[in-house]
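The complex is shown incomplete by one protein chain, all other protein chains being positioned as in the whole.
Going by the order they are written in, the chains are A and B; count residues from 1 in each one.
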Amino acid sequence: MIPLLFFMPIVQLVVLSYAADFEVKNLNLAIVDYDQSESSRHLIQKFTASGYFTLVGSFRNVKDGTNVIEKEVADLVLICPQHMERNLENMRVAEVQLLFNAVNNQKAGVASSYCQQVISAFNNEHLRQLAMESTTSTPARLTVDVRESFWYNAQLDYKTFMVPGILAILVTMLTAFLSSINIIREKEMGTIEQLNVTPISKMEFILGKIIPFWIIGMVVMSFGLVIAWLMFGIGVTGNILTLFSFVAIYLIAILGIGILISTVTETQQQAMFVTWFFMVIFLLLSGLFTPVDSIPEWARALNLVNPIKYFVEVMRSIMLKGSSLSDLNSHFLVMTVFALGFNLMAMRSYRKTMG
Amino acid sequence: MKEHPAISANNLTRKFGSFIATNAISFEVKKGEIFGFLGANGAGKTTAMRMLCGLLAPTSGSATVAGYDVASYPEKVKQHIGYMSQKFSLYEDLTVKENFLFYGGVYGLRRKEILLRLNDMLKRLDLVHALNTRVGELPLGWKQKLSFSLAMLHQPEIIFLDEPTGGVDPITRRKFWDLIYEAAHQGVTIFVTTHYMDEAEYCDRVSIMVNGVIEALDSPENLRSKYQAETMDAVFQELARGTITL
Partner (left out) sequence: MRQFLAFVKKEFRHIFRDRRTLLILFGMPVAQVMIFGFALNNEVENAGVAIFDMSMDYESTLLINHIDVSSYFFVDRTCRNIECIEDAFRTNTARLGIVIPADFGSKLWRGENPAIKIIGDASDPNQAQVLTTYAKAIIQSHLAERASVTIELPILRSTSRMVFNPELKAVYMFVPGIMGFILLLVSAMMTSLTIAREKELGTMELLLVSPLRSAHIIFGKVAPYWLLSFVNAIIIVLLGIVVFDTPMNGSVVLLTMSCLLFSLTALALGIFISARSSSQMTAMLISMMGLLLPTILLSGFIFPIENMPVVLQVVSNVIPAKWFIILIKGLMIKGSGINMLWKPFAILLFITVLLSIAAIRNVKPRLES
């Protein structure tokens, strides 16, 4: 049991941090070229030279192209129509067709913007050539020089983003799980009677239950931070004491939820399912995997009482951006309210006398 | 055809690594006998019992139960034995009737047959009214009687009782032993482990295990006179003290 408690989170932290990567790369491109001209070949060459795409095959007709999308061999198909070159030379607009496998909507969206970049580069080249050949000047265009810079994670490494979040989740699940089945287990085994006949107060009882798990949580947390630093080179940019004070309050809140669940359920099975239910909802809405800005209004309201959301945000802010206590004071305030509130509720619902 | 003994163990040995839990024990239990299997905690009683029930293979030696070798035909053995453990083992969320239907079904009995026998048993135990009560709601003494009846449901030749009376008051215990006697009268062999030395007096013969070996095996009277003790408790104390000085 003890090795399970420590190794499962740590192994998951190390392994799973590598699994999460949204970046769209190595898009597989299939080609259907009806034009077979200088221009179409030039366009295809521009696509393959862009670095975004890997050419996986050329096909005779659109049907074969769609087929490779269904088989997931290709992510997109570029179709150059007949007379493409002739249209361009005759100063007309030519149109290519792009088919995307859009089951993954985000990937399709990004692939489409990459294609636009390639096509616009093709066009600029083409227009410059025209301008050189003809005497008429092309119309004035307004241009700016856009420069991008990325703060806190210049290499755009996804692991930097995921490690603090996954660590937060693992610590949360572990402590929530342990506390939620604790009292119910004693109920099922009958040992709770033993405690109920002692003059222990409710407050002492809850505290006595919380403290050991709180220590386990803090230990796993510290261990995880060391691993984040050693294995992934992700240190704590901000104040480590600020981070630990938040974790300390947070763990009390989570343990309070766990004990509350434990007092209102009847069997270990029920306690586990209820814990799981809330954990999964909190987890998937927390912003760990998907941006919190884009969820609908009602779900954002739900997120106001989502402790994991606050924790994930605080972990990332302090570890990556060096946010200070004053930057996060609302997080601290809310979490303190949670910690007090859930434990008071747990204390109220725990009855020493039966019936 | 020669009548085989209900249980016979021949140099039955079980090792766990270098630890010898049961060291070459040999004994025979006759049909219809009440055989007490005594010993302190950790003396090797449970190991021996698990081997006899076909749950654990012997390291060496052999044993037959109901005429079947436990190592070669554990499943045959299981058909002919009943079992009741110290841990109360009925499903608390099911009613008495449902529990019996389940276990009866497990031994391949027909529904009608099960209900007929159950009815009979409940009448004798004076528990007919509890038929559709959930087991979790019954007092411990009743549950133990039901457990015993359950172990008897498929009319086994031999019944293994693993500390069946743990945690009950003396009167209930006495009543429970009435059930055991009744079963023995019907020719069922009883193999029982217990901590209560007064219960040892109720057995036809008892064996006392110390450190994996059977130190004594005889009827309670013979043992008392042999060790010049007034009670079985004193006999047990004597043997157990012997282990300390060893």
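Throughout what follows, contacts are C-beta pairs under 8 Å (C-beta built on N, C-alpha and C of every residue); 3 or more make two chains touch, one makes a residue touch a chain.
Remember, it's a predicted structure, so these values are computed and weren't measured experimentally.
A.B. asks: Which of B:A24, B:A40 or B:L94 sits in contact with the chain that's absent?
C.D. replies: Going through B:A24, B:A40 or B:L94 one by one, B:L94 is the residue touching the chain not shown.
A.B. asks: Write down which of A:C115, A:I192, A:I210 or A:L255 is the residue touching the left-out chain.
C.D. replies: A:C115
A.B. asks: Which residues does subunit A use to touch the chain missing from this display?
C.D. replies: Contacting residues on subunit A, toward the hidden partner: 1, 4-5, 8-9, 12, 15-16, 18-26, 43, 66, 69-71, 84, 87-88, 90-110, 112-113, 115-116, 119, 122-123, 126-127, 130, 138-154, 156-158, 160-161, 166, 169-170, 173-174, 177, 181, 185, 266-270, 272-277, 279-281, 283-285, 289-291, 293-296, 299, 302, 313, 316-317, 320-324, 327-328.
A.B. asks: Since one chain has been left out of the picture, which residues of subunit B touch it in the full complex?
C.D. replies: Looking at subunit B, the ones touching the missing chain are residues 50, 53-57, 71, 74-75, 78-79, 81, 83, 85, 87-94, 98, 101-108, 110, 160.
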